[in-house]
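Omission of a single protein chain aside, the complex is shown with its protein chains in their original locations.
Then we have subunit A:
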Amino acid sequence: MLRIALSRLGTAVPSLVGVVIVTFLLTRVLPGDTASYFAGPVASPEAIAQIKAQLGLDQTLPVQFGRYVSDLARGDLGTSLGTGQPVLREIATRLPASAELTLCGLLLAVLVAVPMGILAALRQGSWVDHLCRVLTTAGVSLPVFFTGLLAVYVFYFLLGWAPSPLGRLDAFSSAPPAVTNFYLIDSLLAGDSETFLAALSQLALPALTLALFALAPLARITRASMLAALDSDFIRTARASGLAGRTVVVTYAFRNAMLPVVTTLGMVFSFLLGANVLVEKVFAWPGIGSYAVEALIASDFAPVQGFVLTMAILYIALNLAIDLLYGLIDPRAKAG
């Protein structure tokens, strides 16, 4: 397994190099003049030139690139103009916020989608199948900002069940001592059940919103691959041999149907992590998606580059993890 991991990591190096070059070039061809935007409306040409020089934007592209790579090698992702803070530090605090939200949303989605997909495949045409269809259609067709706003309106504004959508914690709680920057984990580590509950209640609505969105592809793929597995010869053989229905479904059919589900899970996770900008905006979640979008609108290079690079590394790590997981689920995958 270690050999597989190492060889996979080896193949990832060229893609990382590519990502570094492409993001650098892409941010440079973006329209918009960073320096004059941040210099403000009444800036003199000298002030704009000063900002340009400070950012190194007055240099030629190869020089800028060389500087960027050497900074990168020292672990320096630059400083965001929009927030005035080092990009590395911002990503280090914002990525866990996004990851915590996405993981919780995904967990909820898996808990609902996988059993529902299996049941829908087992009882085609039954009410479970119809429910599955309705939920997946709703999940893909309702945009997340809409479900998010609706959730805020119903559960916070009308019913008052949910706490105020003020981000990761309400204004009067303080964050638990940072260990992992996952508030749920940190508060448990600190033995602070009050903060844990506060963080959990803030998390509930956005996680539900995300879950509804993530549910659709998961439930559909579970149902489809279960149908394919249940149709195959080995299931017929197992049934003919008189194995218990439960064993046939769980041990034989589901295990074989899991590969595409895990692949989809990985894709949905990495997609959600960067793409739940709208959920982050509605719930004032200090996540990485809204950070990157704000930076992009302002032509703020450093955060955009840092974001794309972080995402690329995450994708690579995630794909590696999924590949390794394949080997555990299906021993045949290990050989390939």
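Points to keep in mind about this one:
One rule holds in what follows: contacts are C-beta pairs under 8 Å (C-beta built on N, C-alpha and C of every residue); 3 or more make two chains touch, one makes a residue touch a chain; residues count from 1.
We take it that contacts and distances are computed from a predicted model.
For the chain of the complex excluded from view, the name given in UniProt is "ABC transporter substrate-binding protein" [choices: "ABC transporter substrate-binding protein", "Hydrogenase iron-sulfur subunit", "4Fe-4S dicluster domain-containing protein" or "NADH-quinone oxidoreductase subunit A"].
Interface note for the absent chain: among A:16, A:72 or A:189, the touching residue is A:189. When the whole complex is considered, the residue among A:149, A:200 or A:320 that touches the unshown chain is A:149.
From the options A:34, A:102, A:202 or A:222, the residue with contact to the unseen chain in the full assembly is A:34.
Within the whole complex, the absent chain has one touching residue among A:57, A:284 or A:324, and that is A:284.
Residues touching the missing chain, restricted to subunit A, are 31-34, 36-44, 46-47, 50-51, 54, 81-85, 90, 94, 149, 152-153, 156-157, 160, 164-167, 171-172, 176-177, 179, 189-192, 195, 280-284, 286, 290-291, 294, 297-299 (touch as defined at the top).
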